[in-house]
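Taking it in order: structure first as structure tokens, then the write-up.
Here the complex is missing one protein chain, while the rest keep their positions.
The letters A and B name the chains in turn, as written, and every chain counts its residues from 1.
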Amino acid sequence: MEAAEQTDPTEPPLPLLPPLVDHHCHGVVRSELGSAAFEAFLTESDAPAALGTTFFDSQLGFAVRRWCPPLLGLEPHCPPAHYLARRRELGAREVARRLLSATGISEFLVDTGLPGNLTTPQELALAAGGTAHEIVRLEQLAERIADTSLTADDFLTGVADGIREAARTAAGFKSVAAYRYGLDFEPDPPGPGAVHTAAERWLARRGQGGTAAARVTDPVLLRHLLWSAAYTGLPLQLHTGFGDPDLRLDRCDPLALTDFVRAVRPTGCTLILLHGYPYHRGAAYLAAVFPHVYADVGLALSHTGARAGAVLAEMLELAPFGKVLFSTDAYGLPELYVVGARLFREALTGLLTHWVTEGAWSRRDARRVAALLGADNARRVYGLGTPAPRAG
Amino acid sequence: MEAAEQTDPTEPPLPLLPPLVDHHCHGVVRSELGSAAFEAFLTESDAPAALGTTFFDSQLGFAVRRWCPPLLGLEPHCPPAHYLARRRELGAREVARRLLSATGISEFLVDTGLPGNLTTPQELALAAGGTAHEIVRLEQLAERIADTSLTADDFLTGVADGIREAARTAAGFKSVAAYRYGLDFEPDPPGPGAVHTAAERWLARRGQGGTAAARVTDPVLLRHLLWSAAYTGLPLQLHTGFGDPDLRLDRCDPLALTDFVRAVRPTGCTLILLHGYPYHRGAAYLAAVFPHVYADVGLALSHTGARAGAVLAEMLELAPFGKVLFSTDAYGLPELYVVGARLFREALTGLLTHWVTEGAWSRRDARRVAALLGADNARRVYGLGTPAPRAG
Partner (left out) sequence: MEAAEQTDPTEPPLPLLPPLVDHHCHGVVRSELGSAAFEAFLTESDAPAALGTTFFDSQLGFAVRRWCPPLLGLEPHCPPAHYLARRRELGAREVARRLLSATGISEFLVDTGLPGNLTTPQELALAAGGTAHEIVRLEQLAERIADTSLTADDFLTGVADGIREAARTAAGFKSVAAYRYGLDFEPDPPGPGAVHTAAERWLARRGQGGTAAARVTDPVLLRHLLWSAAYTGLPLQLHTGFGDPDLRLDRCDPLALTDFVRAVRPTGCTLILLHGYPYHRGAAYLAAVFPHVYADVGLALSHTGARAGAVLAEMLELAPFGKVLFSTDAYGLPELYVVGARLFREALTGLLTHWVTEGAWSRRDARRVAALLGADNARRVYGLGTPAPRAG
């Protein structure tokens, strides 16, 4: 039966992906965006493009111009100026509605820790015709609590309460320790004394003002947040690999987490390594050898555009197929949801079709693995439950 | 002649690989294997698969299901349960015979340093219809000698004798210093005093019992073993890159060996860097710039399955073609011999066909390089001599 199925020419094309679960994303900007503001969302850079260049001239820029104009009634690859004019014509709200509803994403796990005039998880889900869950960003939680804490004791109690409370409703936690310090932090939970001292020091520095001091960057506090989250038993997302130039990329290799991965294993906490690029093969290795580690393809597919298939293929070398999760890591622009979802579908379809055609995989396995990556793994890891059956 | 040959449509397909020399492999389990035990050999993890997942859902698992069922009379990609049932039906011995004799491997260089109820090199070769040579694992040799050594002097004399004796019959040595410490050890040979002190310390710790203490992990002793082997002039295999979670992958980058590679060069010792993934491009670089360094594709092909061609291609970017060796690194399951050999043949054939078709390589060169990688490089490096001509 299996073999016959593989060669049956009447089989529908691969992979018939089910509605996707986007396990890591952010809100989109509610207000209208000028040209420069739009372009700034196409890059991880913190500066305008170099003189004579534009961030539209990138794999991500080309991917946006490929997939999005048709959803707004334009030709694919139309010039950026045409696209932006059409976008202004329709208005941010209508653009978001049109784009989000075309993604094929049914569930959104939204990291709410980014600044800006962004849609809430509920607004996002409503525009997309899906449902939403919240992912709580640890560092932002700590900073919000620090804003109203007079003493280290206040702060630490607030953090404990805040994490406990968040764990009641959130689908998981996220850490950006990669940005704030690097992933080469000490693996073990810091002792209470060290945490208290670090909290006092940070609050004192904060009292002197300045935006840098407002952010939690002390590795002792970052570790305290990670371990506090781990003890809740909720899945913990960790930024790894590339991102904006706040981070030093060579200190964000997921393999730098190896000792932390080992240390945290007895807590039962599940770790999801986000992005990973260009160290995604290392992330896949950790997912292969540690039962509690998962890997995500997020940002790496959107930013590599026409190369998304190649990057996804590298992730699928060592990572067991029950360990890889889809996300868009979309932020600010609804376009990034479209691009993330389309690139994932197209990249995965391309790989699976190729492997089935050459006989390396069976068609049945290909369909099953597509469902795992696109939704089922995330459902299992975050305990989302089965989606309601769809009419039609 | 060359040009005509390249376009001659009557040419046989590439690459007509000769019988392979598997320069790095292990015995297979003699006894029957249950489902969980079988699955454990499909991963480098030291734990069962995460809840809701299985190691069969991996590139290696799919490769086993592609190549092995037909050798036991089943359809490719049949469900794991069917395959395991058929395996039990036939018995471990008959399964080993059927699978091993279908690999096209004529010579096996067997690392005998792994535990378990495993076939000897001779048994393995007999089942496969080939011949076998032994590779002596340095750390296991040291541990065996330590078991019967009362003093550091006993131990060090025993090691010197053991290595000298092994060098008389073995085809080469192997080190797993990567697992025991990492590859970032000091490059130079340790002085006799330091070695003696380290030996005393280790024997004392061993005397206190415990499985961890039984293993040699002291970098001074590991270096002493490496240098002792180097002085014999026999080829020395070094584990690099991924493996089980005993190791920290980021400390197994073969480039960490650079200073050792330089230091050992005057001894005339040949180094063969095993696996290397995901740092195999670095291993290829070392093979390119140091005359005494070779690189192996082993484990990296088996575990990446449908992606073996892509990984092999990366290895063949910088590595001169006289410097790359085939191996399966098969261990425990005869299936891993089948998969390692088939993936290598298919990956190499695919690459060579592609390069010849686009005119980048000549057909004659492609055939020659296939023979180098599959057998001739190993014959030259290990001094195996030419194989006897085959009848028929």
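The criterion applied here is as follows: a residue touches a chain if its C-beta (ideal position, glycine included) is under 8 Å from a C-beta of that chain, and two chains touch if they have at least 3 such contacts.
Source: prediction; values computed, not measured.
Within the complete assembly, A:Asp244 is the residue of A:Glu94, A:Asp153, A:Asp244 or A:Glu358 that touches the hidden chain. One of A:Thr258, A:Thr304 or A:Ser327 touches the chain omitted from the figure, and that residue is A:Thr304.
In the full complex, the hidden chain is touched by chain A at residues 43-50, 52-55, 57-59, 62-63, 65-66, 75-78, 242, 244-245, 248-250, 277-278, 303-307, 310-311.
Listed for chain B, the residues touching the missing chain in the whole complex are 2-3, 6, 253, 255-256, 258-259, 262, 281-282, 285, 288-292, 313-314, 316-323, 355, 358-362, 364-365, 369, 372, 380.
Note that only the chains that are shown with their structure count from here on.
Rotation angle, chain A onto chain B, C-alpha superposition: 120 degrees, expressed as a multiple of 5.
Per-chain CA centroids place chain A at a distance of 37 Å from chain B.
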